[in-house]
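The block underneath contains the structure these notes are about, expressed in C-alpha cells.
All protein chains of the complex are present and in place, except for one that has been dropped.
Naming follows writing order (A and B), and every chain is counted from residue 1.
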Amino acid sequence: MKDLKHLIYFEDLLQDAQNELVNKAKAQGRYALGYNCYYVPEVLLNLPGCFSSRLRAPRCTSTDIAGYYMTNRTCPYARSILERAIEGGFNYLDALFGAESCATMDRMEQHFFLINPVKNDRFFVTQIDPPMKGDKTNLDYYKVQLRVKVLEPLQEHFGLDVSDAAIRKAVEEHNRLCRVITEIGNFRRLANPPITGYEFHVIQLVSQVCPHDLILPYLEETLEELKTREPEPKFPFRARVALVGSEIDDPEFTKLIESCGAMVVADRYCFGSFPGREEIEIFPGETAFDAVCRHYLHWNQCARFMDGLKIDQRHSEVKRLVDSFHADGIVYENMKFCEFWSYEKVLASNIFINELGIPTCTIEKEYALGAVGQLRTRFQAFIESLEIKNIQGGK
Amino acid sequence: MKKVLLVCLKLLKKLTLIALITFVLTFTLYITNGENKLIYYVVRPLLNKHYDSQVRDRKI
Partner (left out) sequence: MSMIDKLIAPIDKTLERFDPKWQAEHGVGGLRSRYYDKTGVAKWREWRGVKDTMVDYGAWMKNLVSMALMVGSAPIPVMKGFWEYRWMGSFLGTFMFIDRLFEGYRGKELVIAHANMHAIVQSLTKRIAFVLKNDRRLGGSVEGSEKIIPHDETITPLFLKGFKELTPFPLQTLPEFIICDVDQHIEPYYIDVAEAYGLPADVCSRCAAETGVAIDDAFPLIGKAMLSTNMPCNASEATSMFQRRRIGMPDFPVTLAMQHNEKEALPYSRQTLKDAIAFVEQEYGVKYDWNEFFKYAKLINEQNTIELEKWDFFKTPYSALTGIAETLYRLYSWQSVNGQDPYFNKVDRKVIKIMRKAYEQKYQAFGGKTRHRAFLWGPSAVYYTDFPTWTQNCWGINIVLNMDSTMGFNMIDTEDPEKAMDDLTRFTEKACMRHHAVGGWDNVNAVWDWAREFNCDMVLMNDNIACKGMLGVHALMEEQARDLGFHFIFVEHDLEDSRTVSRQDMRNCVNKYMDVVLGEKPLDPTLVEFDDSDAY
C-alpha cells in the first residue's frame, strides 16, 4: 500500500509526551492536563481552555530511579511514567488527574506530589476513587468523585468554565473526534483493509496524546485518504486477531504481531479505541456531566470491576469485537506485575477458549518492548495454528 | 454415717488415682511432645498420601 501522508508525522508526535502539538497548545495559553487511565474521562479534560494528555513514556528503557522509589516488582508502565516525570519529561503538565485504579498507579501518582518531579509551579494532583461496579450506588460515587476531583479543581485552580454548556460543547467536539477514529477503525472490518493494525494504533494514540482540535484536521485528512487508498492486491496477512488486555501504548507491539503474520483488527486494551472512541450520547433531560459519567461507567472494560454484569460485559464485548471485525483469534496481553489483568487473563482465556471457542494466545509483557524473541515465537506458533484451523475449515 | 464416709473416701481415693494416672499419662505425652511426633511422623504423611491420590474436580 502507498504510505499514509501523515504517518511519519504521527510517529514523530509519539516520540515525546511534550510533542509539537502540545507545545502549540501551551503557547496558546491552554492548560495541559495529564491522565493515565480511562476512568478519568478524557472529555472532561478538554473543556474550553485546556487539553488532555494521556501519559506515556516513549523510549523509556530503564527505570532505575523509579525502581528505587517503587522497587522493580511493580508495574513497569507506572514505573516508566514516574521515571519520565523525574527526568523532566512532564514539566509541561499543569495538573495530573489520577485514579486509584490499582495500587501501583495510586502509589505512582502519589509520587507526583510527594517528590514533586514536575517542575511547574501551577502543577497539582488529584486522584479519584473509581467505581468497582456498574450499579447506581457506584454511578453516584463516580459522579461525586469526578465533580470533586476534576471539575471543581479545574474551576478553582484555573478558573475554567465547567458549566453544563461547556461540557456539552466538549462532548460535541469529543464526539467529532470519535466519529473520525471510529470510521477509520471500521476499515479494519473489511476482508482486505486499506489500513494496518499498526497504522491504526498510531492514529488512535496521537488522538489521545495531542490536543484534539489540533490533531483533528490531520485525522480527517487521513480518513479521506483512506477512503481512496488502494489496499494490497491480496490480503497480506495469514490471520486476523483482536488484541485484548491492559496497557499497550507502544505501536511497535502491534507491529510485532503483524510482522509475524496476523493483522490486529480490533484493539480492546487501555489506550485502544475500545473503549475510548464511542460517541457520548446525552439523553433528553440529562445533564452533560451525568451523561459523561454514565457513558464512561458503562463502556469501561477495566478488569477491576467485580460485579457479575461488568465481568460478563468484559467477555461479551470481546466476543462482539471478534465477530464484527472477523477475527480468527485473540492475543490476550497483560502487563507484568499487573494483579487485575493477570487474574482476568486466566479467567477470560478460559472462557474464550473453552466456552466461546475462540483461539486465544495469552502473553505477559514488559512496558518497553525489549526481548521480543520469545514473543515472536509465541505469535508465530499461534498464527500458524490459526492458519491451519482456517485451512481445515475452522475445525 | 461411717459407712457413707468410708464410701466417699474410697471414691475420692479412686478419683484421685484416676486423676493421678491421667495426669501422669497426659503429662508424659505433653512433655515428650508425643502427640506432635505422632502427627508429624505418622499421621500427616499418611494423610498427605491420601490427599495426593485424590482426584479433584479442578476447573475455573
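Simple rule for what comes next: contacts are C-beta pairs under 8 Å (C-beta built on N, C-alpha and C of every residue); 3 or more make two chains touch, one makes a residue touch a chain.
Since the structure is predicted, the reported quantities are computational estimates derived from the model, not experimental observations.
Visitor: Missing chain touches which shown chains?
Guide: So, spelled out: the chain left out of view touches A, B.
Visitor: Have a look at A:Met1, A:Ala103, A:Ala165 or A:Ile388 and name the one touching the chain we're not showing.
Guide: Only one of A:Met1, A:Ala103, A:Ala165 or A:Ile388 touches the chain omitted from view, namely A:Ala103.
Visitor: Please identify which residue in A:Lys26, A:Arg229, A:Arg320 or A:Lys336 touches the non-displayed chain.
Guide: Of these options, the touching residue for the absent chain is A:Lys336.
Visitor: Write down which of A:Gln155, A:Thr182, A:Thr287 or A:Asn350 is the residue touching the left-out chain.
Guide: A:Asn350
Visitor: For the chain left out of this view, which of A:Cys60, A:Cys75, A:Leu297 or A:Ile358 touches it?
Guide: The one listed residue touching the chain not shown is A:Cys75.
Visitor: Which residue numbers on chain A touch the omitted chain?
Guide: 68-71, 73-75, 78, 100, 102-104, 106-108, 110-111, 114-115, 127, 129, 131-133, 135, 137-138, 140-141, 144-145, 148, 303-304, 306-308, 311, 334, 336-337, 339-340, 342-347, 349-350, 362, 364
Visitor: Suppose we count only contacts with the excluded chain; which residues of chain B make the list?
Guide: Residues touching the hidden chain, for chain B, are 26-27, 30-33, 35-37, 39-41, 43-44, 47-48, 50-51, 54, 56-60.
Here is the rule we use: only the chains that are shown with their structure count from here on.
Visitor: Per the centroid of Cα atoms for each chain, what is the distance between chain A and chain B, given in Å?
Guide: Measuring from centre to centre gives 64 Å for this pair.
Visitor: Can you list the chain A residues touching chain B in their complex?
Guide: 346-347, 350
Visitor: Using the touch definition up top, name the residues of chain B that touch chain A in the complex.
Guide: 60
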